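With one protein chain held back, the other chains of the complex are shown just where they sit.
Chain IDs A and B follow the sequence of writing; residue 1 opens each chain.
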Amino acid sequence: MPTPVLELRHVSKRFDMTQALDDVSLTLYPGEIHALVGENGAGKSTLIKVATGVYQPDHGEIWVNGRRVHIRNSQEAQALGIAAIYQEPMVFPDLSVAENIFISHRDRGPFVNWRKMYEDAEAILAKLGVNLDVRLPARGLSLAAQQTVEIAKAISLNVCTLIMDEPTSSLSAHEVTQLFRLVSTLRDQGVAILFIGHRLEEVLSIADRVSVLRDGKLISSRPRGEVTIEQVIRDMVGRRIEDFFAKSAVQRGELLLSVRGLSKENVFSDISFDVYRGEVLGFAGLVGSRRTDVGLALFGVEPADAGQIIFEGKEIRIRSPQQALQMGIAYITEDRLRYGLSMPLSIAANITLPTLANYLGALGLIRSAAEYADAEEFRQRLSIRAPSVQVEVAKLSGGNQQKVVLSKWLNTKPKLLILDEPTRGIDVRTKAEVHHMISELAAQGLGIILISSDLPEIMAMSDRILVMREGRQMGLFTREEATQEKVMAAAMGQEYKVPETQLC
Amino acid sequence: MVHSTTSLPQRFLGWLKSWEGLLLGLLIVILIINSALVPAYLTISNQVNLFILFIEKSIVALMIAFIIINGEIDLSMASLMGLSAGTMARLFELGVPSGLAVLAALCVGLICGAFNGFWVAVVGLPSLVVTLAGLIAYRGLVWVLVEDRSISVLPAWLNDLGQKPLIGPFPFALILFFTFAIIGYIILQYSGFGRLVYVIGINRDVARYSGVNVRRVKMILFTASGFVASIAGLLYAARLGAMRSSTAEGFELDIITMVLLGGVSIFGGSGTLRGVFLSILIILNVRNGMGLAYMSANLQAGVIGLLLILSVLVPNLVSGLRARMARRYGMVRPLEVAESR
Partner (left out) sequence: MLTSLRRSIRPEQIRELILVLLIVALVLFFGTQIEGYYSSRTFIRISTSIAILAVVAVGETLVFLTRNYDISVGSIVGLTAFFVGTQLNHYQGIPPIAALLMAVGLGAIMGAFNGVLVAYGRVPAIIVTLGTMAMYRAMLVEYPGIKIVQMHLLPGWAQEFSRVNIIQVGDFELRLIVGIALAVVIIFQLVLTYLPYGRRLYAIGSNPEAARIAGFPYQRIVFIAFVLSGTLAGLAGFMFMGRFGNLTVGAALGMEMQAIAAVVVGGTSTMGGVGSAFGTFLGAALIGLLDQSLLRWPIISEFWRDAILGLLILLAVASDRAIVDRLRTLWARSELQLRPSMATVRQEESVHGS
């Protein structure tokens, strides 16, 4: 066996509530494409960040080319020959392709030799079998082309370990084929490649080895010959022992929302579903499935291009968040920090923000008493743990912050509630409280769309499950029909065939 | 904005240690120095006279505070002051009745403000670029209107308004300032609109995702800024009794310093009119002190420039220091604070 290029030995990393990596040992050999699969939140991005020096592991060791190392930042990782390419490539739009490739080089001499740079760039691209005009500015390039530039950049720096994080999620089939050809070429040249992806057929077609992460633990690591898709899915999904709060069955009310053929160019296409009062429609899918974009379209932040939306029997076009709010649609964002809460503001101020107009008295002044009262009510109702509603939201724990976000939207008395990853990064106790709340809300007659990457959560909470993959609708299951494997398979574009030997 | 749950005396002590407390301390020191130089310094009539010298800048500063808190900036207000004064003066010179001339001047302010607002709020350009271009362009228009002359024939009633006391020893401009200050304070601290101004400045995306009409707020702010600048320009010309193309040139230095020194962060989302008021008083008295020491206008401007830089540099350094200390000595985790109950 050749010396491993990169080795993670018993690496663990913890963030507040979550054990992101739990005793993970992974080995990358030169000239090997090592695929890493796992659900959202399984720990893949944390692993990448540890390998590239963004995070330092709490426990465990990193070995590069047979030597133990400490990678303290991305420059050190680069010096060790480790490079990573992400879904969103970081290019300089105003510089040419060739310049983008060589921009971080320090050793090309005191003067820029343009002709040589163009030639070298073309040579690298030729090595990759790609045809790009190296003189054009990177601005006009497609995402696929930008990724190619990133790869070329990595090669130019003599990378030994190339980490690719979901590189194909925004690419067309043709572009994917090209990318894979590129990657194979790299592999043949001796580079070790860690490929994170979720399109199983693709992954299996190119990988030499497949490892599965789940809840921060490495579940399995097998060479390609020994792997089947069903096995991988089962490893990813596993059997949970935790008792999840199951949504109580509620009498389904009238049709609240009807969506037909909803499309947004290059984002999602032909999404159709119904939501009834009293029901929870779960949206399942993996990274890049564009579920959030559908939610944003329904909330008017990024309106759809085409399609029909019928809300409470009337056809509507949702063009702005204000409009959506007025109609009774509320959207709870997945990114609390960036979009959900105004951190320096108090709990009360955050809760009343969308409905501020209701709290204004004469002359447009805020009626603090009314605001305080309503905020207090939510504090009780959702058990928000804070000394008072005047406390800054920044001082609360993640779980309590999420409760404030929930309160904020519940305060708008919505008819349709769209929840995007509502329990991400929250402690178990609060998670249960949130689930309880969702069930209650459904019972009160709200229609709820639950977007979540936590399969057990979706399975437990949804009356029906819609599965999306890369902007397309893959299936609609009822509660009875759905199993974790079926849902995961649909999310990956597979049809799940129950193995004959399975009897339970 | 954020009320703490500690007792009143505790809050007062906390406030003293804050930026505004610092300003108050600085103000007191300056007043002491100045009154040592000039015996009758602290009398009401003297203070009023001193205030009046900078009243127009102070009025505009109140408005600019709103804009900076909102996360934007307006560099064109001094040129707008000149433009509105120039419009009024020129029209009046050409025989237009004074009332109409003044109205026209105010409209110019409104239109230019709205023009700025359009590019910032609707098109989404950075306000720095838009208002920098405006600074140059509007000043250029003043030169076209007034050329290199000085127009010293202004409506009599306007001159009186600008120069003579209206109520007691206080002229119109001063009364207007205090009215604006009080109304502005109430709006910022207690009204819905004021809260939106803050929220957008803290995080524009959060505001948008919460259903706030960000565009409308910014449009209102910039239009109002143009209007306030035009009022201030008219008052300034009225007080001087004349105007020329260079009227109000360079005022943006003092105005922005008044706002930033007052604790309003250039990055948006924080600051109060209380602080701005204190810093107005400081700048006023610092300038007066410098005048008493026979420092030239240019030198005074230099000092103000230094103050401007310090008012952003010092908080940056302090927060940088705090971050470094936190990293070295460990941070108190927010979780523990909240969960302790």
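We take it that contacts are C-beta pairs under 8 Å (C-beta built on N, C-alpha and C of every residue); 3 or more make two chains touch, one makes a residue touch a chain.
Every value quoted in this text rests on a predicted model; they were computed, and no experiment measured them.
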Contact with the hidden chain (one of A:G81, A:G307 or A:G340): A:G307
Which residue of B:V29, B:L100 or B:V129 touches the chain not shown here: B:V129
Residue, one of A:L95, A:M327, A:A394 or A:M437, that touches the chain absent here: A:L95
Touching residue (missing chain; options A:T27, A:T46, A:Q78 or A:Q178): A:Q78
Interface residues of subunit B (partner: the chain not displayed): 73, 75, 122-126, 128-129, 132-134, 136-141, 143-144, 146-148, 245, 252-253, 256, 260, 266, 296, 298-309, 312-313, 316-317, 320
Residue numbers in subunit A that touch the chain omitted from display: 74-75, 78, 90-95, 99, 103-104, 108, 110-112, 114, 133, 135-137, 260-261, 305-308, 315, 317, 319
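Here, only the chains that are shown with their structure count from here on.
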Interfacial residue positions of subunit B with respect to subunit A in the complex: 1-5, 186-187, 190-193, 195-196, 198-199, 202-203, 205-213, 269-270, 334-335, 337-339, 341
Subunit A residues touching subunit B - in the complex, by the definition given at the top: 16, 301, 320-322, 324-325, 331, 333, 338-346, 349, 353-354, 356-357, 359-360, 363-366, 385-388, 390-392, 394-397, 400, 408, 412
